[in-house]
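The structure under discussion is supplied below as structure tokens; questions concerning it will follow.
Here the complex is missing a single protein chain, while all its other protein chains stay put.
This part shows subunit A:
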Amino acid sequence: MWGALGPVGDMPCLLTLQMECEAERRPLGVFECQLCALTAPYSYVGQQPPGTKSVVGLGHSAHWHHFLPCSLLEESYVMRDPFTPDKDRFLILGSRCSSCGRLVCVGPECSLFYSKRFCLPCVRENIDAFPQEIQQDLEKRKVPSKRPASQPGSRT
């Protein structure tokens, strides 16, 4: 669906195309992280978000779309990347913790991915199940997270 639009040769059509895409990408709902309360509208849940393709080199002739031959390793809540004009970029917001099922964002304060998504509370609870690198990483992360509540997280 996302890339199924035929070749568009002329400028005026760009507008219609844009509008169609706009309509297609209407958000499905609002993603809310159960830990940090971050909210954002998502437009896709799954492992093959728009803008990606699971098979390489099918030779689409879709003029305005550029595909990423990749897929996600978890069922993710995804939105169109709001920070780029490129309509085919996506942004992964979060997914469910594979241990407790909580919906968490991908922010380093809330969860980590190690072959699966784990929320930090679950990681901390079962810290010994993780390799040493992860443990060290978590230790380090405790420092910035001790910031005052009004300014959670570190500056990027």
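Here is the rule we go by: a residue touches a chain if its C-beta (ideal position, glycine included) is under 8 Å from a C-beta of that chain, and two chains touch if they have at least 3 such contacts; residues count from 1.
The rule we apply is simple: contacts and distances are computed from a predicted model.
*Asks:* Tell me the UniProt protein name of the chain this structure doesn't show, selecting from "Origin recognition complex subunit 3", "NADH-ubiquinone oxidoreductase chain 5", "Probable ATP-dependent RNA helicase DHX34" or "Ribosomal protein S14".
*Replies:* "Probable ATP-dependent RNA helicase DHX34"
*Asks:* Just one of A:L28, A:V45 or A:L72 touches the chain that is missing; which is it?
*Replies:* Answer from the full complex: A:L72 touches the omitted chain.
*Asks:* In the full complex, which bits of subunit A touch the chain not displayed? Write them out.
*Replies:* Missing-chain contacts on subunit A: residues 10-11, 19, 22-23, 36, 38-41, 51, 54-57, 59-60, 62, 65-74, 76, 79, 81-85, 87-88, 91-93, 95, 98-99, 105-107, 112-118, 126, 128-134, 137, 150-153, 155-156.
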